[in-house]
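One protein chain is absent from this view; the other protein chains keep their places.
Chain lettering (A, B and C) follows the sequence in which the chains are written, and residue indices restart at 1 in each chain.
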Amino acid sequence: MPSLTPAERIASMLRIRRFEEQCITLSSHKRFPGHYHVYIGQEATAVAACAPLLAGDVIYTTWRNHGHLLARGADPGRMMAEILGRAHGYCGGRSGTLHLSVAALGIPATSALVGGNLPLAVGTALACKRRGSGMVVNFCGDAALEEGAAYEAMSLASLWQVPVLFLCENNSIPPELRKRGQFTSSTLPAKRLADVPGSLCIPTETADGADAGALGECLSRLAAEVRGGSGPRFVEVRCTRWPGSFPLWPELPCGPWQLDWAFEAKPGREDLAAWNEQSDPLSLYVRGCVAAGTLERGALQAIDARVREEMERAVQFALASPFPDASEAYGPVFAQAGQAR
Amino acid sequence: MPSLTPAERIASMLRIRRFEEQCITLSSHKRFPGHYHVYIGQEATAVAACAPLLAGDVIYTTWRNHGHLLARGADPGRMMAEILGRAHGYCGGRSGTLHLSVAALGIPATSALVGGNLPLAVGTALACKRRGSGMVVNFCGDAALEEGAAYEAMSLASLWQVPVLFLCENNSIPPELRKRGQFTSSTLPAKRLADVPGSLCIPTETADGADAGALGECLSRLAAEVRGGSGPRFVEVRCTRWPGSFPLWPELPCGPWQLDWAFEAKPGREDLAAWNEQSDPLSLYVRGCVAAGTLERGALQAIDARVREEMERAVQFALASPFPDASEAYGPVFAQAGQAR
Amino acid sequence: MKITFAEGLARAIHESLAADSRVMMIGSGIMGLNPAAQKAMEPVLNDFAERISVAPISELGLAGAATGAAIGGLRPLVDLSTGSFIFQAFAQVVNEAANIHYMSGGQTSVPVTFYSLAGMRGGGAAQHSHRAQAMLGQVPGLQILAPGGAEDAYRLMKWALQESANPTVYISHGMLFGESADIDPGAPMLPVGRARVCREGADLTIVASSITVPRALAAAAALDKEHGVSAEVVDLRSIAPLDRQTVLRSVAKTGRALIADECHRSFGVAAEVAASLAEEGLSSLKAPVCRVAVPDVPIPYSAPLEAELTVSAERILAGALRVLGR
Partner (left out) sequence: MKITFAEGLARAIHESLAADSRVMMIGSGIMGLNPAAQKAMEPVLNDFAERISVAPISELGLAGAATGAAIGGLRPLVDLSTGSFIFQAFAQVVNEAANIHYMSGGQTSVPVTFYSLAGMRGGGAAQHSHRAQAMLGQVPGLQILAPGGAEDAYRLMKWALQESANPTVYISHGMLFGESADIDPGAPMLPVGRARVCREGADLTIVASSITVPRALAAAAALDKEHGVSAEVVDLRSIAPLDRQTVLRSVAKTGRALIADECHRSFGVAAEVAASLAEEGLSSLKAPVCRVAVPDVPIPYSAPLEAELTVSAERILAGALRVLGR
């Protein structure tokens, strides 16, 4: 099974962070319409979840998909073009941020409905089981477990014993921090989210979304179990929500993330500083690597420079891409017979 | 809290059994169209569940509702008229067996959709909570827990802490006895059905549907807890399915139930004999009462005679009721403003 | 070869399972509670048991899983049982399956077939009698098949399972199971999306689909015999695509149109056909269009009440006479 070096893990997390920062900047300049959701603070999860995947494996994600796509190898330029509604976006501008998909990378369809992707994932896992190869990772948020769709899907997965890993990213805002008008966060009356799939005889785990290294181990192990044919698994990854995502439209409270924040410097806002100190998987992992002597700050700076440059190029590519011709709106509604695999 | 004497309990169970036998007979004479479901073998549950209810309490039931309605005090004549689609049926022939309801008795709306009634029950319980009086009992079958509707409803009940008792009658046919083309029975991949509500922090119990006395105690206690304001409860009542309900259209394999079957006599078909011996709440309770000296066979015969006569009169009433005029089909689709409570 | 609607269905499923290893089933209650029709399914259940996934009562999950299985390379037929239960599955059928091809910019196709045993069936009452085809017609991306006889039961199911590349709702009807037809399995099928003129006529056009097809034919026969009226009967066969051209051509010839439809009257299939005539066929119309549909009332249980709302041959005939001004 492929395994990531610390430098690779950091680069992969950093690519997500820098991509999302670009998104926020573009949005603040009103370069695209509609609501959107960033993945800052959850990077370790996408990276750890996608690392053990092979060609032919499938992932399903949600409205908060940018990190998952990047970790799976999607091109940030084509992603950003899609987010901007441009012709060179992966879906020709039809999906935008909400439904970003890249079939060639095993990301065939992205649902922006809470709980909507779990049934799809179970079905694709059934196809994997019948074919005898491949597995599915289904990313969902904590609210998914409030939907009957998720419950029915987990029940089917357990009944059919299909190879799917349900990965629930619990980024819930603790009740004391919730503001009126915010999306409600986890209002499921369960002690642990995992108790629900547990009641359906799906083996469950809980993992710390701030610990990139441990997550890597945990999700690789779970993927191997699922791939091995022992049925579905459920893991709740607990993340602490990034303060910049508290407002309805995400903000960069203190500008882009700075490498120095992993060390002696502090972001200049208290909530962000506390989050950076205790909960940011990126800062924590970087700090750990340097402390352990695995990587030097100079090497990290080089990685960051490369990533920043990549993301700036992605933005340029996206902005240079034309809007699709209006006639593109009319299709493709139906696939031609024979076009299906 | 009202409590039933053994004679009352037996009479109440027997009324249900004799009513259903009449149904089967009428159906075998093609006196009504469509599919229907009888409650034979589950009588103890309805009786025990309805005994502690007060005026103003509400029950929601399903396609298998006859027993619940009778236990709650519905008139068998008007019920049978409804089943036969007659004008004097409780719903004027509009509901038939599937949606039988009697608002005046707190049975406002009967859903024939698996899991469909749980959300309604939770909402009515919310109304009870806001009003500060009343409680709701929701009857469902084992398949309900396969529906997302049931899951969402239980989650809401737990979140809102409303006074509802979820009563799940598990009459599932064991896998080895299932025949092709039968309704599938409980295919939920849970060790106990109650594990699902348990995962949502609803206190749960499991009870034996064949033990009328113990059920009476159990359901009275649960109703008191719910009424006391300590939130929802879930109880799985395990019944062994009556052999006459195995075919798609119910049958009376050895004719109507006989009082003697509670004692020395045996029904002349092996499966029915075994069921009568081990699982029939009526035969078992009757036998127990006589063994304990609480009741004599003569008294039982008198009860049975009264009940039979009541049900014969109900059938006569129903058959004498005219079909509704065709014009009745057109309403009432909408209530008039002001008509709502 | 003479087959019934039920046999056509079962045969199409059997042949498709045999022809393509990607075809599979989720649930298998295709014939509802009809024992005679269930018999027709026995070869499928005997020969392909391992190609049928067991289905709990979880319509939403099953519809989504079937969609996901199609994405994963299978060609599933998922039994959504009684037509009314498609509402449990609506979010997945309407807002996942139907949108995926478009949302993905054509990257992903979803050859899934949703089987829906729809319609007024006698005693089904308000919650078990739905016909959702018109509602589904508001969903771009869905193909909606509504066979009105045994030949299409067979051919449209085969097409859905073996040829279609898109999500398809197959609207079956329990009251059609016994309808039979003589078919030549080797003959080519009238393409999907083409309506069938199943009876030629000169005086008015009766547009029908699903259960109203045999009833329209019966009405046409009676019109001929009892009233000397020559009615043309057009069977839509599919609700999406909807073959407006064949309807318009027929009405251009006859000058009069009646639409017999088992949907509720308002916003039903008949509404769309009538609207198309108001837009594109106005100059052909010698008389107002007439919809013979189910009144806007939930379906009652009692037999005489249900009969009152039923689109029967008699009501079609009476409507036709009205259109003709008689």
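Going forward, a contact is a pair of C-beta atoms (placed from the backbone, for glycine too) under 8 Å apart; a residue touches a chain by one contact, two chains touch by 3 or more.
In this text, all values refer to a predicted model and were calculated from it rather than measured experimentally.
Colleague: From the list A:41, A:93 or A:197, which touches the chain that is not on show?
Modeller: Answer from the full complex: A:93 touches the omitted chain.
Colleague: In the full complex, which of B:175, B:229, B:255 or B:332 touches the chain missing from this view?
Modeller: For the chain that is not drawn, the touching residue is B:332.
Colleague: Tell me which residue among A:24, A:112, A:262 or A:314 touches the hidden chain in the full complex.
Modeller: Final answer for the missing-chain contact: A:112.
Colleague: From the listed residues B:61, B:95, B:204 or B:220, report the one that touches the chain absent from this view.
Modeller: Result: among the candidates, B:95 touches the missing chain.
Colleague: Please identify which residue in C:208, C:240, C:303 or C:321 touches the non-displayed chain.
Modeller: The missing chain is touched by C:240.
Colleague: Touching the absent chain in the whole complex: find that residue among B:27, B:111, B:199 or B:283.
Modeller: B:111
Colleague: Please identify, in ascending order, the residues of chain C that touch the omitted chain?
Modeller: Touch with the absent chain occurs at residues 84, 87-88, 90-91, 94-95, 98-99, 102-103, 125-127, 130, 132, 134-135, 137-141, 240, 242, 263-264, 266-275, 277-280, 282-283, 285, 287-291, 295-298, 300.
Colleague: What residues on chain A make contact with the chain left out of this view?
Modeller: Touching the chain left out of view, chain A contributes residues 32-35, 85-86, 89, 92-99, 111-116, 143-144, 146-149, 180-181, 184, 187-188, 248, 323-331, 333.
Colleague: Suppose we count only contacts with the excluded chain; which residues of chain B make the list?
Modeller: Touch with the absent chain occurs at residues 58, 60, 89-95, 99, 101-104, 108-111, 113, 116, 118-128, 130-131, 134, 148-149, 152-153, 155-156, 159-160, 331-341.
Simple rule for what comes next: only the chains that are shown with their structure count from here on.
Colleague: Quick one: report the Å distance separating chain A from chain B, using the average Cα coordinate of each chain.
Modeller: Once rounded, the distance between the two centres reads 48 Å.
Colleague: Averaging only over C-alpha atoms, locate the centres of chain A and chain C and give their separation in whole Å.
Modeller: Going by mean C-alpha positions, chain A sits 41 Å from chain C.
Colleague: Please list all residues of chain A that touch 2 or more other chains.
Modeller: 148-149, 152, 155, 159
Colleague: Can you list the residues of chain C that touch 2 or more other chains?
Modeller: Answer for chain C, listing residues that touch two or more other chains: 54, 56, 58, 60-61.
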